[in-house]
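A short worksheet on the structure shown next.
A single protein chain has been omitted; all remaining protein chains appear in their positions.
Note that the chains are named A, B and C in the order they appear, and that numbering of residues resets to 1 at the start of each chain.
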Amino acid sequence: MASAPPNIVRAAYTELISTDLDMLGFVLTARDDDALYLRGCEETTHHSLVLRKGPEPAAACLAFRVWADSDLDAAEEWYGERGCRVERRPAGAMRGIGAAVRVEDPLGFTLEFFQATDRTERLLQRFELHHGAAIARIDHFNISVNDAPKAYDYYESLGFRCSETIEDEHRLYAAWMHRKPSVHDVAMTGGASPRLHHTGFFTPEAHHILRLCDLFGALEQQHHIERGPGRHGVSNAFYLYLRDYDGHRIEIYTSDYFTGDPDHEPYRWNVNDMRRRDFWGAAVVPSWYAESTPVLDLDGRIVPAIAIEPERSEVVVGADGFR
Amino acid sequence: MASAPPNIVRAAYTELISTDLDMLGFVLTARDDDALYLRGCEETTHHSLVLRKGPEPAAACLAFRVWADSDLDAAEEWYGERGCRVERRPAGAMRGIGAAVRVEDPLGFTLEFFQATDRTERLLQRFELHHGAAIARIDHFNISVNDAPKAYDYYESLGFRCSETIEDEHRLYAAWMHRKPSVHDVAMTGGASPRLHHTGFFTPEAHHILRLCDLFGALEQQHHIERGPGRHGVSNAFYLYLRDYDGHRIEIYTSDYFTGDPDHEPYRWNVNDMRRRDFWGAAVVPSWYAESTPVLDLDGRIVPAIAIEPERSEVVVGADGFR
Amino acid sequence: MASAPPNIVRAAYTELISTDLDMLGFVLTARDDDALYLRGCEETTHHSLVLRKGPEPAAACLAFRVWADSDLDAAEEWYGERGCRVERRPAGAMRGIGAAVRVEDPLGFTLEFFQATDRTERLLQRFELHHGAAIARIDHFNISVNDAPKAYDYYESLGFRCSETIEDEHRLYAAWMHRKPSVHDVAMTGGASPRLHHTGFFTPEAHHILRLCDLFGALEQQHHIERGPGRHGVSNAFYLYLRDYDGHRIEIYTSDYFTGDPDHEPYRWNVNDMRRRDFWGAAVVPSWYAESTPVLDLDGRIVPAIAIEPERSEVVVGADGFR
Partner (left out) sequence: MASAPPNIVRAAYTELISTDLDMLGFVLTARDDDALYLRGCEETTHHSLVLRKGPEPAAACLAFRVWADSDLDAAEEWYGERGCRVERRPAGAMRGIGAAVRVEDPLGFTLEFFQATDRTERLLQRFELHHGAAIARIDHFNISVNDAPKAYDYYESLGFRCSETIEDEHRLYAAWMHRKPSVHDVAMTGGASPRLHHTGFFTPEAHHILRLCDLFGALEQQHHIERGPGRHGVSNAFYLYLRDYDGHRIEIYTSDYFTGDPDHEPYRWNVNDMRRRDFWGAAVVPSWYAESTPVLDLDGRIVPAIAIEPERSEVVVGADGFR
């Protein structure tokens, strides 16, 4: 396995099989008969979230943007060497996206790598069009994994660096890993795998998140708020978790920190530190650990998930205030 | 002059002869062929700002709400004893407002006193309808006066208490006076008189004001921002001044303080303290002192304004950073 | 019972038998061998919170400020007519407070009425001294009552007006009542009575409250955060509840609204509206309903509390997300 991994720039978009989430503050780039293509106010790519109608809720793929066209070849080779199923996709197979490579990765997730995307209008300063949480851009994927050390090694081999962990003297329970110099492009949460835990979107300031909560209350849709708002211990971000009608989870996230220095050291949280998941000590709600979104394989079939063993499970081992 | 003044509750609304201001974040209660009736998100009265089409920009009246119907009689008697022209107005003479008394007051302003108003829907928590600066409610009138001590004595005799002043060893230049226990319902700024300097509206937090500035920039309407945002020394409020196409000035204002204690003492600023008008030392723009809105008498004619003598003028005597 | 009630201006201070709460952002006016006298940054009165060492946690009194000296006589007479035990206290009986009247009121609480207080330095704009949540001023008392309609009638007879309620077709469960034109000086929460549920303090903006949470986390004192931050349905305020080592509860509170109009109508929440206690639907924690501070009689003895009947209890009847 001598090939170099593709040069991944960042987490780029999620394709969900779902229903509408519009109130959150996304910009609608395009609409098909069966899909909405959404982006944040700051993004000039085609989309960072696709909501596609389908028979049952699922995540069809998690897409990473790569630096150059040649990184598609690199991705094909790198995953091929690992025995993964790989699929070349022509430009337009996903609306607004150029030629791409999709793979069924060693963890069981369908990932996409692409370089080219249709450019869209810069709405960063079109404040009159911002609404809801004024979502700026995609920030990260959080995946549910039943073997965190294995997931860690895989992403490290793909060129990701680690910013923070949750661990104890026995093992690693969760990790935050990045390509762009933020806290993460991918985080791993212990649970049935493969599943998508959530997709995180960045918004400029905490008051944008409070405003979103107010909107949910005003519209009597407050049951979509699953957890938060609060401050994470891990990442230091101010956060809110929302669930849509299909159970898909979205995090609205702001104010993490720069991680790009060559000697940046991971910050290690003990699994018994009550502040790691909420720095203010708020109890995590049980559904946040228990529920996540099934993922599809390259044929569009749900990949069976395998549960996590209790001793590997942060929710079993750690302190979270709800047991 | 033995009669008691009317029991004034608070500054209630301004009637401007003007064009549209809609972007600011007001709620539209009603619309006539020639007028818009606007209120803040928190107000359940009919309006706190009326914009009426007319031949030239002016302020038709400043309205105070009184506690009881009997206060209309009190107002009529109190102003009558002072030789002021007084006019009874039936319910509906102003849309949405009950029976009222209008007077040409000793300073030359047309004031209205009313108790009854049509009730409107409470939109305080209809966050989905809030926009712009999410204006909550009217806060105060600021009037241009050429004799601040005289204006002070008149409002004191009407039952107003003083929260702050600008003065030096020679004289009083400006004062903030209140009925409700905030910094002011009426403030006096030195200048040609009678003129309306501005009407102030309250918004919940500073970021609502920053958002409004962003909107003005996004719409290339930034020339309507005259001064601010900044922190006032007087009142401690975070502020922004806007001018409409007719030159009418609106202040968006937040975070002053409680003044209702029986022994609350006025806070006295020296006219040479650069921080009194902007606590951060930002230069006041010349137009802010020089320009204000003509007022109408009870017959709808503009009242001629008399200039202020230089030695009474804060802009001549004081420190403001622009000379 | 012909006498008029005293002219109460507002909720003025709480005297707690307790230990230290300093981190919150109070200003220390004075310190005795056995007591701390604390106030908010905006207050120029002597204190709005007294923490006095004692054998067991309790609230010694809730103090209201009255408008005039003559209101002390009015209070004595008004409570005397109701058969309440009344005690005259000379100036200085409470440090920093003038002559006062203390009563054991019809609900079993010890109240104080005073007009005179030592003046303290205005720190409103001494931003370099603000810390923690930059607490501005006392806002309200929340008392635990086992008969809300009785408490409502009593406070109404004392001259309080109602801003909001929680009720259903059967009965009243909770009410917010005010003298100053904010949502409340006194609120009633169903529970064992007489007990003090909490004292509320006002801070300028929501980010001051988030900052306080961050401080608690940083100092590993996050277990003092009992509930919130969040937006109340009732009052629309942004809130946080803290408990000290003795279980005394403090609310940090911001952004309610003006209630001073003569025709202001109470806003009535149904006890089954999940949003009334938290507009974003966050579950209320059980301790918030179950626990409160014993109160002392005029002899300093704890007044036995009587439990609330289940059918009168909001926590039994209503929707709060934790059962």
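The criterion applied here is as follows: a residue touches a chain if its C-beta (ideal position, glycine included) is under 8 Å from a C-beta of that chain, and two chains touch if they have at least 3 such contacts.
Here the structure is a predicted model, which is why all the values come from computation and not from measurement.
Participant: Missing chain touches which shown chains?
Facilitator: A, B, C
Participant: So one chain is hidden, and I want to know which residue out of B:Val27, B:Ile250, B:Ala282 or B:Leu296 touches that hidden chain in the complete assembly.
Facilitator: For the chain that is not drawn, the touching residue is B:Ala282.
Participant: In the complete assembly, which of B:Arg89, B:Arg102 or B:Arg231 touches the absent chain?
Facilitator: B:Arg231
Participant: For the chain left off this view, which of C:His207, C:His248, C:Arg277 or C:Arg312 is in contact with it?
Facilitator: Here the residue in touch with the unshown chain is C:His207.
Participant: Touching the left-out chain: which of A:Gly233, A:Gly281, A:Pro294 or A:Gly318?
Facilitator: Selected residue, touching the omitted chain: A:Gly233.
Participant: Of B:Leu210, B:Leu298 or B:Val316, which sits in contact with the chain we cannot see?
Facilitator: B:Leu210
Participant: Of the residues in chain C, which ones touch the absent chain?
Facilitator: Residues in contact with the chain left out: 125-128, 205, 207, 211, 214-215, 217-219.
Participant: Give me the chain A residues in contact with the hidden chain, please.
Facilitator: The list for chain A reads 9-10, 42, 44-45, 65, 67-68, 115-117, 119, 122, 124-125, 136-137, 180-181, 204-206, 233, 236, 255, 257-258, 260-265, 267, 279.
Participant: For chain B, enumerate the residues touching the unshown chain of the complex.
Facilitator: 206-207, 210, 213-214, 216-217, 220, 222-223, 225, 229-231, 233, 238, 274-275, 279-282
FYI, only the chains that are shown with their structure count from here on.
Participant: I'd like to verify one number: the distance from the centre of chain A to the centre of chain B, where each centre is the average of its C-alpha atoms, in whole angstrom.
Facilitator: 50
Participant: Need the CA-centroid distance for the pair chain A / chain C, whole Å please.
Facilitator: 44
Participant: If I count partner chains per residue in chain B, which residues reach a count of at least 2?
Facilitator: 125, 205
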